[in-house]
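Could you have a look at this structure, given as structure tokens, before my questions?
The complex appears here minus one protein chain, its other protein chains still in place.
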Amino acid sequence: MNMNSIFKFFTPKDKKFQPLFEQAGSNVLKISQALLLALSATDLEKRKEYIKEVERLEHVGDDITHSIFLELSKNFITPFDREDIHALASAVDDIADYIHASASNIELYNVTHIGDAMIKLAELLVEMCTDLDKAIKELRSFKNIRVIADACVRINSGENQADYVCNLAIARLFEFETNAIELIKQKEVLQTLELATDKCEDAANVLESILVKNA
Amino acid sequence: MNMNSIFKFFTPKDKKFQPLFEQAGSNVLKISQALLLALSATDLEKRKEYIKEVERLEHVGDDITHSIFLELSKNFITPFDREDIHALASAVDDIADYIHASASNIELYNVTHIGDAMIKLAELLVEMCTDLDKAIKELRSFKNIRVIADACVRINSGENQADYVCNLAIARLFEFETNAIELIKQKEVLQTLELATDKCEDAANVLESILVKNA
Partner (left out) sequence: MNMNSIFKFFTPKDKKFQPLFEQAGSNVLKISQALLLALSATDLEKRKEYIKEVERLEHVGDDITHSIFLELSKNFITPFDREDIHALASAVDDIADYIHASASNIELYNVTHIGDAMIKLAELLVEMCTDLDKAIKELRSFKNIRVIADACVRINSGENQADYVCNLAIARLFEFETNAIELIKQKEVLQTLELATDKCEDAANVLESILVKNA
């Protein structure tokens, strides 16, 4: 039993939080896809456009997060525990922030060499955000909680892979990159991408906690 | 309606938290002013003195934060939601920490070139902390909530400017600074100043949330 269950019989079907969370999930998936397109682009003008799209979507995400926090301030009774709503919205917002930061660093630092590790990290982010988006949609009905549980397992495994890919790439930089300034650029973009995958794991952990409380 | 409102009719006029928050607000404003003086000083001995003052004020801030957390542990009924009190005190403490870290890095790394971007970031911090201090004072009466709302808008706009200034300065470092060690120093000081402005925004977000709940 948790605090929320006590009040649950008062709760009208949630029409406020779930639509906002679904917007946030679908938006962070779009950001991850725009990032992958940016990193895969060989045409520098195209890359610039995709990075602009990442930036635009990050602003959209900011507004969604802001709306969730506003609803949280206005409503005492919530569909899930307040702490979980806050943590989930923050984690999704952080994913978008780190994806945006890595894309924007590529432009600011004028990173021209996009290695396999960066592409692989962007691919992992698309997979993780696809699972996140799917799991968030399932919060609506809680009819198929297996979908949420499976998504969380895959996101956790994705984060482990991302760790491995990032660590290996940085080890290689220290082994082979003799230009310190180039090493700083590459290392920071890799680590920012890896931070985005950490935040996917944070989001999955909140989903798991919501599952346990509401199962 | 929120949890706190239920108990509010029990609440005596808050004499514990508001004075501590006002001390914290006034202290963080003083820290930002000492930072700007340190960065603007051309005399290295003067700069050292102002950095010492930043350090002293950061310790004062630590004590205030500690007192707020202690009151939070001792009191079940609080003038605002516990989570907001904790978040506001933490954000103000973090501003002081990052300002202190950037000042202390200038000394530790023996940074001799203080560029325009650093000065501009310090100026933005003074503006943001002035607004923060003003908004915190208004929490006392809630008579003029426009003052709080306006301060939050300006702090958010200040953070956007700080982002822009910092990004541009780092892009220029990567373009023109050929000495990698100098680049590392400058980049870290710039990013630490920018983190301080992020925390001003965090504080403004908490103030907004308090406004929504208590308006």
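Going by the order they are written in, the chains are A and B; count residues from 1 in each one.
One rule holds in what follows: contacts are C-beta pairs under 8 Å (C-beta built on N, C-alpha and C of every residue); 3 or more make two chains touch, one makes a residue touch a chain.
Note that this is a predicted model, so its numbers are computed, not measured.
> Of the listed residues A:48, A:86 or A:213, which contacts the missing chain in the full complex?
In the complete complex, the chain left out is touched by residue A:213.
> Based on the whole complex, identify which of B:104, B:130 or B:161 touches the chain you can't see.
Going through B:104, B:130 or B:161 one by one, B:104 is the residue touching the chain not shown.
> Where does chain A touch the missing chain, residue by residue?
Given the touch definition above, chain A has residues 1-3, 167, 170-171, 174-175, 177-178, 180, 183-184, 187, 205, 209, 212-213 touching the missing chain.
> Counting contacts across the full complex, list the positions on chain B that touch the omitted chain.
Output for chain B: 69-70, 72-74, 76, 104, 108-110, 180-181, 184-185.
Note that in this section only the chains that are shown with their structure count from here on.
> How many angstrom between the C-alpha centroids of chain B and chain A?
Comparing mean C-alpha positions, chain B is 27 Å from chain A.
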